[in-house]
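Provided herewith is a single structure, encoded as structure tokens, for subsequent inquiry.
With one protein chain held back, the other chains of the complex are shown just where they sit.
Chain nomenclature is as follows: A and B, assigned in order of appearance, with residue numbering initiated at 1 for each chain independently.
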Amino acid sequence: MNHSTRRIRYVLKRLLQAVPIVFAIVVMNFFLLHMAEGDAVDVLAGEAGSATPEYMAELRAKFGLDQPLPVQLAVYLKNVITFDLGYSFRHEMPVSQLIIDRLIPTGLLMVSTILLAVGFGILLGLVAATGLNTWRDTAISIFALITYATPLFWVGLMLIVVFSLNLGWFPTSGMEDLMAFHDNFWDRAWDIAHHLVLPTITLSLFYLALYTRLMRASMLEQYGQDYVTTARAKGVTEQRIVFVHVLRNALLPVVTMAGVQVGALIGGSVIVESVFAWPGLGMLAFEALFARDLNLLLGIFLLSALLVVAVNLVVDIIYSSLDPRIEVG
Amino acid sequence: MRDFWQRFSRNRSAVLGLGIIFLIIVMALSAPLFFPGDPFGLAGKSMSPPGESGFLLGSDSLGRDVAAGIAHGAKTSLLIGLIATIVAVLIGVIMGALAGYYGGIIDDLLMRTTEMFQTIPSFVFAILLVAIMKPSIESIVIAIAVVSWPAVARLVRGEFLSFRNREFVQACHTIGMSDVRIMLGEILPNCLSPIIVIGSLMVATAILIESGLAFLGLGDPNIMSWGFQIGAGRTLLRSAWWVCTFPGIAILLTVLAINLVGEGLNDALNPRLRERAS
Partner (left out) sequence: MTRLLDIQGLHVGLPASAQRPYAVQDADLHLDPNEILCVVGESGSGKSLTARAVMGLLPRPHVNIAKGSVLFQGEDLAKAPDARMREIRGSEISMIFQEPMTALNPVMTIGTQIDEVFRFHGRMPARERQERSLELLRDVQLPDPDQALKAYPHELSGGQRQRAMIAMALALDPKILIADEPTTALDVTTQAQILNLIKKMQDEHSTGVLFITHDFGVVADIADRVAVMQNGLVVESGTTEEVLNHPNHPYTQSLIAAVPSLTPRPARPRAEETVLKVNVLDKTYRSGGGLFGGKARIVHAAKKVSLDLARGETLGIVGESGSGKSTVARCIVRLNDAEAGEILLHGTDLRPLGRAEMRPHRSKIQMVFQDPFASLNPRTKVGRIISQGPVLQGATPDEARQKTLELLETVGLDSGAYDRFPHEFSGGQRQRIGVARALALNPEILVADEPVSALDVSIQAQILQLLDEIRDRMNLSMIFITHDLRVAAQVCDRIAVMRSGEVVESGPTGAIFKQQQHPYTRELLSAVPGKGWFLESDLRKHS
């Protein structure tokens, strides 16, 4: 079996392993929804002001709550497969439609954050590890330590205070200037990019700290391995040892971690988007939370979990190209 | 023990962290003394900048004292962080120990469960849980514990898995020792160090999650907390920066101090293990 067929098999295997996880998430979502919907009946009935038993029963029938549980589960599974995530009474729109509308802004924020956090994290970790115990290392380590302990929403607010309110460099909120009506694509792109700066920095700081620390530790660990001695014994230059031998091995745990952290990143985006009124999934979640629209919240939750599964698959593909030792069971 | 303290105290930043935590605990305990009365109550002129009208750290739009809120909020943060971590560690240790020791189907199920928990965005999950259960101290603790235990379980599973085949454990089998005794008496004491370290770091994460929930309006409405203060103050960002700033610094310092202590514990506890194992 050569390397490329092994890689394909590995990725297929990981894809297969994701199926039961997705299934479990959907089932768990169903039970949460079940808990939440019973609730929603009470809320809606209470709001309508006329909580007659007939109206309650009618509402329950509307939600399908009068069916036996397994039937409800089957219906729910069928709905999920056809991407029918229910209806949001607050927005008076199907949940799936609401979510799709918000995917692009969130995707934009996530991609720029991952690039910034992973890229700079690797760079800073590398710089810290190669200058061990110099001022560079100390400065980077202190920076990582502090950002690692800072709550995201607070960073966002402080950045707004400094860069938007006092300096006026960046807008405080939103994704684009709605009053500008750009007719040129590049003008609009520039506008969005301008709005993107603060949210991206806010969301990436914590992860930047995480990857910096991980990369530094990983580099130092790899630096002590026997193969580094071998490379020295061959007369290879220190530069090549750092940038070719050590770097590639040190990247492996960082790549793995980047996949693991995508879920956390989505959680962070709820906070960051609500701070900057960024019109993405996180903002939608915040609105749903505020309006007690649990059906919508669960839809977002389900979709973001699927998003993580997808991103992890991409990470697996990257990983398989970095590590030849992948196991195919 | 003295050995351990010596190694720990050699790490200056860890000692600094311990000092900060000590001060925050003192602050939490003495809050009713210095700031008697309800921290939600009106204490004087609204929107006072720090140092004016008798407010050390200023007041918000409803005339609530920011300093009083910070002092009372310390108890909330520390208690929730600690209790949620204890619950998560207990669940994690039990699940991890069973999975690592027995392997097989128990292990498979646990690994799939932790994988699932790694996949679902844990903060969003915590938001959901609190929203469904209605915000209260209990629901917040449960939500944080539910999203945190898988990390402990994974760690403990790994430790038990490697110790299970260690020769000293097999020697216990050959003299006919029971499984429960092997797990509790022989293996568990050997994995206490990493559990203590991950536990201490988890307190910090729990405090961050709690403040995030409170910021989004999912805090217990009857209890003052730092996240709530910041969430309530964000609309005043233009006119009263201090309302958001100081509680944030309090969170930062607390989490930083706990992380420092956690790292100090790691440095102080682990070389011992390495030295013994080598």
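Here, a residue touches a chain if its C-beta (ideal position, glycine included) is under 8 Å from a C-beta of that chain, and two chains touch if they have at least 3 such contacts.
From a predicted model like this one, the values you see are computed outputs, not experimental measurements.
Quick check: which displayed chains does the absent chain contact?
Across the whole assembly, the hidden chain touches A, B.
Pick from B:L33, B:I105 or B:V180: which residue touches the chain that isn't shown?
Reading the full complex, the residue touching the unseen chain is B:I105.
Taking the entire complex into account, which one of A:S4, A:T52, A:N166 or A:Q225 touches the absent chain?
A:Q225
Among A:T5, A:T52, A:Q97 or A:T237, which one touches the chain that has been omitted from the display?
From the options A:T5, A:T52, A:Q97 or A:T237, the contact with the absent chain belongs to A:T237.
Applying the definition given at the start, please give the residues of subunit A touching the unseen chain.
13, 16-17, 20, 225-227, 229-237, 240, 245, 248-249, 252, 322-325, 328-329
Contact with the hidden chain only, please: which subunit B residues?
Against the left-out chain, subunit B lists 105, 108-109, 112, 166-168, 170-177, 186, 189-190, 273, 275-278.
Here, only the chains that are shown with their structure count from here on.
Spell out the part of subunit A that touches subunit B in their complex, as residue ranges.
Touch list, subunit A to subunit B: 20-21, 24-25, 28, 32, 35-36, 39, 145-146, 148-154, 157-158, 160-161, 165, 260, 263-268, 270-271, 274-275, 285-286, 289-290, 292, 294, 297-298, 300-301, 304-305, 308-309, 312.
Along subunit B, where are the residues that touch subunit A in the complex?
Its residues touching subunit A are 112-113, 115-116, 118-128, 131-132, 204, 208, 211-212, 215-218, 227, 230-231, 234, 237-238, 241, 244-245, 248, 251-252, 255-256, 259-260.
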